[in-house]
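All protein chains but one are shown at their positions in the complex.
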Amino acid sequence: MARTISFGEIMMRLAAPGQQRFLQANQLEITYAGGEANVAVSLAAFGHDAAFVSVLPQNPLADAAVASLRYYGVDTATVLRVKEGRLGLYFLEAGASQRASKVIYDRAGSSIALAPASLYDWPKLLSGRQWFHTTGITPALGDQAAQATADALRTAKQLGLTTSFDLNYRAKLWSRDKARQVVGPLLKNVDLVIGNEEDAKDVLGIVAEKTNVVSGHIDHAAYEGVARRIRDQYGPQRVAITLRESESASINHWSACLLDGDQFLLSRRYTIHVVDRVGAGDSFCGGLIAALLDGQSSQEALEFAVAASCLKHTIPGDFNKVSKEEVLALCAGDGSGRVVR
Amino acid sequence: MARTISFGEIMMRLAAPGQQRFLQANQLEITYAGGEANVAVSLAAFGHDAAFVSVLPQNPLADAAVASLRYYGVDTATVLRVKEGRLGLYFLEAGASQRASKVIYDRAGSSIALAPASLYDWPKLLSGRQWFHTTGITPALGDQAAQATADALRTAKQLGLTTSFDLNYRAKLWSRDKARQVVGPLLKNVDLVIGNEEDAKDVLGIVAEKTNVVSGHIDHAAYEGVARRIRDQYGPQRVAITLRESESASINHWSACLLDGDQFLLSRRYTIHVVDRVGAGDSFCGGLIAALLDGQSSQEALEFAVAASCLKHTIPGDFNKVSKEEVLALCAGDGSGRVVR
Amino acid sequence: MARTISFGEIMMRLAAPGQQRFLQANQLEITYAGGEANVAVSLAAFGHDAAFVSVLPQNPLADAAVASLRYYGVDTATVLRVKEGRLGLYFLEAGASQRASKVIYDRAGSSIALAPASLYDWPKLLSGRQWFHTTGITPALGDQAAQATADALRTAKQLGLTTSFDLNYRAKLWSRDKARQVVGPLLKNVDLVIGNEEDAKDVLGIVAEKTNVVSGHIDHAAYEGVARRIRDQYGPQRVAITLRESESASINHWSACLLDGDQFLLSRRYTIHVVDRVGAGDSFCGGLIAALLDGQSSQEALEFAVAASCLKHTIPGDFNKVSKEEVLALCAGDGSGRVVR
Amino acid sequence: MARTISFGEIMMRLAAPGQQRFLQANQLEITYAGGEANVAVSLAAFGHDAAFVSVLPQNPLADAAVASLRYYGVDTATVLRVKEGRLGLYFLEAGASQRASKVIYDRAGSSIALAPASLYDWPKLLSGRQWFHTTGITPALGDQAAQATADALRTAKQLGLTTSFDLNYRAKLWSRDKARQVVGPLLKNVDLVIGNEEDAKDVLGIVAEKTNVVSGHIDHAAYEGVARRIRDQYGPQRVAITLRESESASINHWSACLLDGDQFLLSRRYTIHVVDRVGAGDSFCGGLIAALLDGQSSQEALEFAVAASCLKHTIPGDFNKVSKEEVLALCAGDGSGRVVR
Amino acid sequence: MARTISFGEIMMRLAAPGQQRFLQANQLEITYAGGEANVAVSLAAFGHDAAFVSVLPQNPLADAAVASLRYYGVDTATVLRVKEGRLGLYFLEAGASQRASKVIYDRAGSSIALAPASLYDWPKLLSGRQWFHTTGITPALGDQAAQATADALRTAKQLGLTTSFDLNYRAKLWSRDKARQVVGPLLKNVDLVIGNEEDAKDVLGIVAEKTNVVSGHIDHAAYEGVARRIRDQYGPQRVAITLRESESASINHWSACLLDGDQFLLSRRYTIHVVDRVGAGDSFCGGLIAALLDGQSSQEALEFAVAASCLKHTIPGDFNKVSKEEVLALCAGDGSGRVVR
Partner (left out) sequence: MARTISFGEIMMRLAAPGQQRFLQANQLEITYAGGEANVAVSLAAFGHDAAFVSVLPQNPLADAAVASLRYYGVDTATVLRVKEGRLGLYFLEAGASQRASKVIYDRAGSSIALAPASLYDWPKLLSGRQWFHTTGITPALGDQAAQATADALRTAKQLGLTTSFDLNYRAKLWSRDKARQVVGPLLKNVDLVIGNEEDAKDVLGIVAEKTNVVSGHIDHAAYEGVARRIRDQYGPQRVAITLRESESASINHWSACLLDGDQFLLSRRYTIHVVDRVGAGDSFCGGLIAALLDGQSSQEALEFAVAASCLKHTIPGDFNKVSKEEVLALCAGDGSGRVVR
């Protein structure tokens, strides 16, 4: 069991039930979510100590967000509660077949976006930890959050933590130009960069040739080039890329590749009947970090991460509620879905 | 934005939740539905002025039916409220895989079925409109409704409206012989005839050879012959036929063809994971009428209609709750169902 | 209409809604279930008189279990109510895609497990019946239950009933060794043995070569050998084996074979989008028994049983809520799932 | 355990959830209900054999109605299934405080309303029974149903059954004049007449002076006069009248009186927080009949009936789902609602 | 039918189901609400033409807010849709007994709060209308909204409309001092001022002596003084004050008084079992305006308004979904809540 810590926003996720469109929904299902919180939950589920740093307002809705993290085993002693700002929200409408899922963010003015970088005592927060994780969403929340992210990564490296960073581009939060300008310098303190097939282009301007994400077909080989260019330009030891082939909102193919030093590894590819794909990339990060911390080999860790995130697609909510045993069983080849009695 | 008007029955649809059979359901989900009302909702969704003519009783259930039409943007000032009769109902049990969906109609004695043809002041109702739509269900409700349908179509043509008629055969309402006898003469006042792969046979006695709807395979070419015979026998300028290949209740292939003058056009074909297929034919009509009114070319309009109705299969309820932008995005090739953030 | 009787446990089934994991469920959906009760419900649904022998405690939860059987047409006059013991429960978490469904049994200390074999007056219970059915679960409940099962089968044969026995191995209830030791001797009083692709191995130690249930691929031919060896070793007139190929929790292929005397028959194979597969094996038994009692030929009966159980996969709950007409329609080839209006 | 039989309509009851108005409901909760079916369920709950005679169409909705009666222990072998007509429905909107509950009947054209009087073989249906019950709703369904009611009561008396008749006036089904004209002659074959504080006036034209049902205050004494006049005019041995004082839709006071021969008895009066008051009158009938059949004294039977129907007010659905033990505990004075562990 | 227009914010209301606390809720029930929108819905329900002026963003959540207003009959052609800002939200936790209901506003940054006063073309918006209504919430949204409110009221008076203003103090939006400073000058263009027992003090600094709202007891007479002082200080022709005596969250007493010129009128007082009290004050405004527009006398209008808002307490959601007939029935004395069949 390693001691990890993640930093980012946690939001209330309000999802229309079943396949209902927003226009017809009379209820919304509450869960809690956020790129970094999702990773913390995965790390806890896989047996690691998982602390989470965030900033939330003092009201019962935010109380519930914190309680939900505790429910899933996350250490929330590092969540700061302040007077300013609100709990960020996001609204989710699940797609099906040719109809895409739709996310409406309502996170402006959240407490973490308003919090000054000076609020965080990083040396204290990171003391005694082994791994620090954050994503491209956190610096996108605003200049203060970007500063806090830079402080955190720098302090983490100074204290000897391993660091990971999921590129996670959010077009509603900032432009591609701004993203590149802010994220680029951060990466010098990052050991593991993770991205999906679009992030490299959006955040870093690195394009995989011959790939069309809309068509749903991916030239796996092209991503080796992307990974190598990220490594060459920004210097992380490892670069992992998740590869989603969206046949439709109902059927996805899912795999990933990992450049570890000079070794390029490609994972098994799963064909998935999608229940809920939001948070799948985060569950890949969580699986990869957990497996590396457990001392699995690069190939094993990659397969663990892909299997973990394959299972996430079958579970409602952003959080990946699977055990290490379940992931290992899938890695070992049992994807038949036979009833376990 | 064109001014359209549709005429027909609106019913309360009572659906068993999820995949439950009637025998096990403890709740029923209320929506409102009807072949012509569904078209009006589509027309409103695509930005047209959509009035709806119907007859309903004076009670809170019918109030809700009217309110629901208003919710989806339909102009309900032309809905007549009377003392006689009841609100028609239909019960729906959704199928899955090899198990077919089941519809139980409970519409006998509805206000529109009891209403005398003289109730409708067609010159006034149709004044200032550009397009009139109805279906084979309306004249099947009874002799008075058949008379009203004839009056409406004749008046519409006299006033210069374009008219469309979806054949929509309902075996529970009348026999094939009666249908042919009544519908045939109506078609002389119809500019656009729409039907599915079974209607032409059931209502007009025109058979597509070499096709077996139960097997789920369709010889697309055979439908050109059907369309041409409809045009030759009944004279509409355009004939559209939707082509459903039911692999199972869960997987359908969906396409359509359009005979426009002498030009025969075939659409793209979608493979659909079905959420709710009831009302899909109506959403095709709505899409086709809207696109034609928008001045799209015949091929574009056909593709728009098929894409619109493809999306309908992914949405609970008869009404098609999609925007023109969403349909055009699918026409443009994005059926990958990737999350829109 | 034949007079049948089944013997076994009925439990409250508590299922997490939709695809929720146990950890996230806030509600559980109640139905009632049990290998033999499921068969009784099928027999009643197909028009036979279906009595059910069980032992239940005297409390409102058990009242509901009995009432539910009555709801589905089962004769419950033969359900014994006692002071000792509790109502058995099982918790169900439905899987999806690569994630398997999970069953947690909570049946220890149930009234039927505690009941002495002497509680049952088999000559009276079986008098006037034509068919007796039970499964390998009942003797696994304990030594008294095993004795009662032996008594029942022996008395049934003495009274001239046809008997059937579904092997149904439950690893949580007993070991393979104990199962073989107890079930073997029972089979001499059994006319029809039913099993799935794993039961023959688990309960009788008879292995189908070249088959790997986890991979999801099955060598159908190998099962002829299994069936013949069961017949040769234990003497039943008929042996039926259901063959499930689990592509994933969402997609299964489903077929069966029947050795009738010396004739080996293979059924049609269905590809199923799974809604709820629990109880499917029982619905096969129910369909087979009903069809044989109706005088269908062996091939017809096999096809009826496979079609009935194919439909079961599309229905929530263990009980198979389909009519004979619906099964015959599927046997006749209509698996297109087109809406029945 | 006595053998009883009731005759009347059973409907699907579709209730808006909670305190929702029809206009805002998105779901309806299904239960089954009917004045006479409700009595049959009470009789079964109190340990009597309770057959129910009705006429229903052949469809899955009516199957569920029958199954629901079986669930609650009613013998449904005497329910006739026919091709003609539909399942009657009623829609319920629960009131609260000053807002009244609202019932919309949608029962026209039901199978029982269309059935000819000759459909029923009363000598066979009533053979071996001890008590026959029906209400003023059944003859109100139409002339054939009125004839069938007359036939049933006459045959019942000829065969020596005790008969009961709940006046149950339904203004939507017939006028007061028609009711009086039809019901009056029926009462000569009735041993026990039951009514509420309004029925006597509506059906029989007998008015309790000094009482204003809208004000919610009732002069109990005045009802002795009403009961005596019913006895004097129509000759039944017993007349029972339920007395509801509606303080609001949320708080009701509930009591009853019974004229037995010349003895006039008044019951205890309960102040009730109402959960669902529909069917309360029927539960009074069921309690009274059951208690009389059990040989309780008149005063005991009256108290049993009032206590049973008091409890009905606390249970969702028309059916009274209480046991004899629970009613006797309330009769014995425990209305404190303390938790039973 | 008079032509009315209201101006204010409409929010999505997200309510925890039943009596759940925020901390335990897994779902939230969506309705739409706002002090002025609630009044518009009441006016439409009572048969008046009710337009609503507001500003909303261009997204599906706001589409649903607009559609919901249309559902309840409000004319939404005057709702402006803009790029800036978000849809305001409020979260509701319903109380019970000694536990108070809790509202969490999340409305900062809403489109209407950000909109410049110049966005509104008041002469056009108000043209042809008879009555203009707004509340103290609208100017509290910000300086631009305050300016818009002033513009609207001034223009309304210039165009000859009757104007009403509900004081509606919201402590989360502004201080008492700011409120007094802004609202005071607005009132010179107001014909009817409405407030509750706290607003006069909070907004205008006018205190009813001898009243303690926490204790739940109100000295009705003291409010005559308050009303007269409002009239004397600010000049409106009529001042109405609602008087809530909160015995607990479950039981409230509800009445109102009206100073019309020099005549002071006190209404009937209702004791209410509360289902949902949010929006009750607005339903009083809506009832009062409707009744005055219908030409009812002052006393009749006051009683109509109190009865309408009494009924609101029994209906889930802010909107008052009652008809004029239902209100008049309660005015006429029927608060017994007897079932209407």
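We call the chains A, B, C, D and E, going by the order they appear; numbering starts again at 1 in every chain.
In this text, contacts are C-beta pairs under 8 Å (C-beta built on N, C-alpha and C of every residue); 3 or more make two chains touch, one makes a residue touch a chain.
All of these numbers come straight from a predicted model, not from anything done at the bench.
So which of D:D143, D:D219 or D:D334 would be touching the chain we can't see?
With D:D143, D:D219 or D:D334 as choices, the missing chain is touched by D:D334.
Need a quick check: the contact residues on subunit D for the chain that isn't drawn.
Residues 270, 272-276, 307, 310-311, 313-317, 321-322, 326, 330, 333-341 of subunit D touch the chain that is not shown.
Could I get the residues of subunit A that touch the absent chain, sorted low to high?
67-68, 70-73
Across the whole complex, list the residues on subunit E that are touched by the chain not included here.
On the side of subunit E, residues 18-21, 23-24, 95-103, 105, 170-172, 213-216, 244, 246-251, 277-278 touch the unshown chain.
FYI, only the chains that are shown with their structure count from here on.
More C-beta pairs touching across which pair, A-C or A-E?
Result: the pair with more contacts is A-C.
Call it same or different for subunit C and subunit D: same when shared residue numbers make up over half of all numbers used at their interface.
Answer same: the two copies use largely identical residue numbers here.
Just how far, in Å, is the C-alpha centre of subunit D from the one of subunit B?
44
Enumerate the residues of subunit B that touch no fewer than two other chains.
21, 23, 67, 102 - these are the residues of subunit B that touch more than one other chain.
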